[in-house]
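A single protein chain has been removed from this complex, and every other one stays in its place.
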Amino acid sequence: MLALLLILIPLVTGVAAFFIKNEKVVKSWALLSAVVALGISLATLYYTDTTHLTFTKEWLPDLGSSFSVGLDGMGKMLTLLTAIAFPIIFISTKHSTYKDANQFYGLMLLSQAGLMGVFLSTDLLLFYFFWELALVPAYFLCSKWGGEKRISVTFKFFIYTFLGSLIMLIGILYLYILNPEKSFALQSIYKMTLNNRAQDILFWMFFLAFAIKMPIFPFHTWQPDTYEQSPTATTMVLSGIMVKMGLFAVVRWLLPVFPHAARGFDNIIIGLSVTGMIYASCIAIVQDDLKRLVAYSSIAHIGLMSAALFAGKANGVQGVMVQMFNHGINIIGLWIVIELTERQFGTRKMSELGGLAQKAPALAILLVIVALANVALPLTNGFVGEFLMFTGLYQFNVWYTVVAGLSIILAAIYTLNMIQKVFYGNTNALTEQAVDIRLNEKLVLSVLVILIFAMGVYPKPIIELTQASVNSLVSVFK
Amino acid sequence: MPINYYIFLALALFCIGVAGVLTRRNAIIIFMCIELMLNAVNLLLVAFSKMHHLDVMQTNPATTVGTDAQLFVFFIMVVAAAEVSVGLAIIVMMYRNTHSIDINFLNRLKH
Partner (left out) sequence: MSNILEYIWLVPLFPLIGFLINGLGRNYLSKTFVSIIGCGVLLASFAASVYFFMSVKSGNSEVVHLFDFISTNSINIPFEFQADALSSLFLLIITGVGFLIHLYSTAYMHEESSTHFARYFAYLNLFVFSMLLLVLGGNYVIMFIGWEGVGLCSYLLIGYWFKNTDYNNAAKKAFIMNRIGDLGFLLAVFWMIQQFNSVSFGEVFAKSPQASVAVLTGITLLLFVGATGKSAQIPLYTWLPDAMAGPTPVSALIHAATMVTAGIYMIARSNVMYTLAPTTQTVVAVVGLATAIFAATIAIKQNDIKKVLAYSTVSQLGYMFLGLGVGAYTGAVFHVMTHAFFKALLFLGAGSVIHAMHHEQDIRNMGGLRKKLPITHLTFLLGCIAIAGIPPFSGFFSKDEILAAAYEANPVYWIIGVAGAMMTAFYMFRLYATTFLGSFRGTQEKEHHLHESPAAMTIPLIVLAILAVVGGFVGIPKVFAENAHSLEHFLSPIFAQSEELVKKEHALDHTKEIGLMAASVILALIAISYALNRFSKKPELKEAEGFGKILANKLYVDEMYDAIIGKPLKAISAFFNNVIEKAGIDGFVNGIGDGVQYASRQLRLLQSGQVGSYILLMVIGIIILFIIQLFVQ
């Protein structure tokens, strides 16, 4: 029942938000909804019984599809991430103004509902439904409230992801036809034994959709543009949570269903991921726009996650689980800092900023901490995940690890460049009048920083939460 | 009479209709050509109906077997009549607006 609430609350409040014309009221309404969802998500951590965590209702009985949702360890973690992210986004954008705020917040809540649905559904058709539900609000959010080039960019984003989704839909139908039970239910699909040829074809049909969503090289070109042009609140959703949909879907719907194909193509995919890591890290070095820099850094991180996932070693997969959560936290932190900078100075170009550490020390300190977590400094949350992922990758193949390891160095280069150009040095005409951040922004960032250190020093809870998911996935590879 | 004669007649009528529609620019004439094509089809329908059910009809003149096609013809005639009335109304409106019934004036479909 709790699982259902996680979807229903943002869905209902999101629809309701469209009818609240007052901007202040709708902001509080959205925040209230997000906080309630967070409360429920926290509550799910205490339950282990199926009555609280699953919900099934007939939906399309003739097709063998039902409205069934459920939470396992990984699902709990990702719904918790979603539930944490939205209040943080709403609080940090409290001072940003949006035209037609009711629509903006309504769409944000709807996309939350879609995301929750993706992480919760245990029926393939339902999963597809939510997969699209999460995409459509994001499209409208970008195309209405985005930057100058938003129309062409969001069009590209939509076509890109929709192409993947449609191919996946064909794959879903093919899988359904092959299923002797004629059912979309997760358990029924897990029981299927597919021949190798069918696995190979279906694997790519599904993987393409997930690869575009993550995104991994070379399917990534929608991402920097979209991140750059979207309103930052939407970018946070896209990069913090929506990219996790791709990884999550690989764990839930791809690897256990097509184990043979996954083993057969592991070198191709890990090769692509590792190439993408170095490639994206190099590109990040020459970016001047903060948003694009973070976008490319995110591609590099996702590359490591997908490489470790397909390597299929217990440590690596465990690292992916940890990192999925932590990457969400870190990157949202980075976006908040960028949003605050842009709101104050009207630019995201590093070459136009400088010397902010003198004027806004609190912002500088918080950014440095978040950025260091992003480069996986020990005792921050980024380290635990990356360490485990590299360990897993190393057990798969040494040379991939060595090449991927270079990204550690490259990450240090572009991160320190960013810190230096934005915060150090002397102030210029633009940053001369800078003021430090507000209390609510400090508070949000402090919460993130506390999470960063808590997860970095004592990652045991999150490891234990996801251990069962890791075990079942790793057994597939054996 | 062999069925071939009917088919050739209908084909000729239909081709005349098609040629008329393609070559003429006067809307009224085009209309008439469309009617010609419809009637060619009607003719064929009746002819084939008669051919298929010839034996039954000869043994039992009161039978209703084989009237389906002829009913179709009535349908087509009714629809054609309705179409003509609507079509003529359009042509009248067109004449009022453009003082012409040349269909090349109506190339606005492009935009």
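Note that the chains take the letters A and B in the order they are written out, and that residue 1 is the start of every chain.
Quick note on the criterion: a residue touches a chain if its C-beta (ideal position, glycine included) is under 8 Å from a C-beta of that chain, and two chains touch if they have at least 3 such contacts.
Keep in mind it's a predicted model, so treat the numbers as computed, not measured.
Enquirer: Can you tell me which of A:Val69, A:Leu388, A:Leu445 or A:Leu473 touches the chain that was removed from the display?
Expert: A:Leu388
Enquirer: Of A:Leu377, A:Val444 or A:Leu473, which sits in contact with the chain we cannot see?
Expert: Hidden-chain contact among the options goes to A:Leu377.
Enquirer: I'm checking contacts with the chain that's been left out. Which of A:Leu53, A:Ile283 or A:Leu340 qualifies?
Expert: From the options A:Leu53, A:Ile283 or A:Leu340, the contact with the absent chain belongs to A:Ile283.
Enquirer: Just name the one of A:Thr13, A:Asn179, A:Gln199 or A:Asn315 that touches the chain not displayed here.
Expert: Answering carefully, the residue with contact to the hidden chain is A:Asn315.
Enquirer: Pick out the residues on chain B that sit against the missing chain.
Expert: Here the touching residues of chain B are 18, 21-22, 25, 103-104, 106-111.
Enquirer: To test your reading of the contact rule: which positions on chain A touch the chain that is missing from view?
Expert: 156, 159-160, 218, 220-222, 279, 282-283, 285-287, 313-315, 318, 355, 357-358, 361, 372, 377-379, 383-384, 387-388, 390-391, 394-395, 398, 401-402, 405-406, 408-409, 412-413, 416-417, 420, 423-426, 457-460, 463, 467, 470-471
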